[in-house]
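A single protein chain has been omitted from the complex, and every remaining protein chain is retained in its original position.
Chain nomenclature is as follows: A and B, assigned in order of appearance, with residue numbering initiated at 1 for each chain independently.
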Amino acid sequence: MKHIISPLDLSVAELSDVLELAQEIIKEPKKYSNVCNGKKLATLFYEPSTRTRLSFEAAMLNLGGSVLGFSSADSSSAAKGESVADTIRVISSYADICAMRHPKEGAPYVAAEYSTIPVINAGDGGHNHPTQTLTDLLTIKTLKGRLEHLTIGFCGDLKFGRTVHSLINAMVRYPNVKFVLISPLELRIPEYLREEVLIENKIPYKEVQKLEEVLPELDLLYMTRVQKERFFNEEDYIRLKDSYILDMKKMAYAKQDMLVLHPLPRVNEISTEVDNDPRAVYFKQAEFGVYVRMALIMMLLEVHTTC
Amino acid sequence: MKHIISPLDLSVAELSDVLELAQEIIKEPKKYSNVCNGKKLATLFYEPSTRTRLSFEAAMLNLGGSVLGFSSADSSSAAKGESVADTIRVISSYADICAMRHPKEGAPYVAAEYSTIPVINAGDGGHNHPTQTLTDLLTIKTLKGRLEHLTIGFCGDLKFGRTVHSLINAMVRYPNVKFVLISPLELRIPEYLREEVLIENKIPYKEVQKLEEVLPELDLLYMTRVQKERFFNEEDYIRLKDSYILDMKKMAYAKQDMLVLHPLPRVNEISTEVDNDPRAVYFKQAEFGVYVRMALIMMLLEVHTTC
Partner (left out) sequence: MKHIISPLDLSVAELSDVLELAQEIIKEPKKYSNVCNGKKLATLFYEPSTRTRLSFEAAMLNLGGSVLGFSSADSSSAAKGESVADTIRVISSYADICAMRHPKEGAPYVAAEYSTIPVINAGDGGHNHPTQTLTDLLTIKTLKGRLEHLTIGFCGDLKFGRTVHSLINAMVRYPNVKFVLISPLELRIPEYLREEVLIENKIPYKEVQKLEEVLPELDLLYMTRVQKERFFNEEDYIRLKDSYILDMKKMAYAKQDMLVLHPLPRVNEISTEVDNDPRAVYFKQAEFGVYVRMALIMMLLEVHTTC
């Protein structure tokens, strides 16, 4: 039995299988509408996350399965002091697969140790969120046609943004990928990622502070939010904040086929005027999130179409 | 694609179609038990409302569809500052139709602008609640046999009661309808409703303060709650409060076929002794609410019985 706790729990080959299955589903969703009949997904959200939870639920319902669970810790047994290990052993009797979001890093890992059903990490603190990474990869693969030979810009809070760290970790496994890391100095990617992942693997990258100057080089731009509180001083914030807001003026510098991704929710880091630009694919990305979760559930439950 | 944001979004003809379909469903519910197979309803309740939410969910489940969503804003992305426009664009990838309740007037209207799936307003602040109005109309049409030639009493808080305003707006479209508006002076219907709807359309109406004196005239009595806090002074409250409580003593003055409706929840404005009177139809009304929502979902999704 397999669990998905980190985005790297899938080898490049397994990942390729999941993405291909997702692309098959996109082509003929009806073919998959009953493959999980009689199967149940438990959504164990110790921390609310509507988007992720509903994406999992839509995925399971699309496959003909059903869903049970909780959407915040108040209404869970955690409030009564039960350990994650005990909860998952009980949930294993109730469902066939589970998606767990937990504020504590590592909680889904503990769950997987005691679970008799596949566990999917749906986000553990600032740590991992593998299905977001799968979503990003499916979006890139489907809309760019490839996962290699890409120059990818990451913009915003690169220090705390787990979706950024995960996607970098996932993309370094493909040939000829370059990174352009755009952030204020205090929000640069963490040391371990620079040293142990980029430098160690001899991945070309550069770090800059302003989006404008690098936009023309990018095949992809992955936007994230910069919260004011993250800046060390007001002065820097005022000087830099506009650099991290994508608008049509900036989009003019970008390639005609550069894609804009965002894990959502977006606050104001992408101006709404960009939404209608065909290069803005963040809402399509949310849609891909459902398809990739369908493929992942099928893989973990080892179900297949009969036709 | 159609959305239902205001009760008046349906023409009299469309409304008639929905009510007729609902009546067909009442006769043979089994015939409709699979028409929405594979379809998903998203219930987006930014404000809790168990009755309305469960009524929508029961409706979709009765049609063979499935349901996902949230029941309060805490567990939604709204807490992270996402706009309704962004949320609905994502939800459009997750579901085939959605019912939205929101504390802010107009929010479902904004959602409808950006949505690629039909949006049903399930209540926006004190503004609209179209499926309650459809429920009321189906109850009247089914149990009275007609929507015209009726003298309708509205009793209670007519100033803030959106169900009252909506039903008045809907009923003025039928011939020979008269209104008897029973409320304390400070809780009379709003000016615009009196001037622009009743007087402008030359609809016969009168406004009175005491229920007792008009009961014998009514074909229908629509009860709503009067909250003590709404009165300007304690003295008025003490003098009038019993006028807005329906009991069997008052029911003795009513016609033998007068119907009592109430949008529920009821607190103490209808004495429980009235519940067993055959004229008390407020619990049947809740049941009709499921059928009319089934019809509405079918209409918006353009699904039909095959037989």
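One rule holds for everything that comes next: contacts are C-beta pairs under 8 Å (C-beta built on N, C-alpha and C of every residue); 3 or more make two chains touch, one makes a residue touch a chain.
Every value quoted in this text rests on a predicted model; they were computed, and no experiment measured them.
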Touch with the omitted chain, as defined above, among A:A42, A:L211 or A:L261: A:A42
Contact residue for the chain not shown (choose from A:F70, A:F160, A:Y174 or A:Y253): A:F70
Absent-chain interface as seen on chain B, which is shown: 33, 45, 48-51, 54-55, 57-58, 61-62, 66-67, 71-72, 264-267, 272, 283, 286-287, 289-290
Interface with the undisplayed chain - residues on chain A: 38, 40, 42, 66, 68-70, 74-77, 79-82, 85-87, 89-91, 93-95
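Rule of thumb we're sticking to: only the chains that are shown with their structure count from here on.
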Degree value of the rotation bringing chain A onto chain B, based on Cα positions, nearest 5: 120
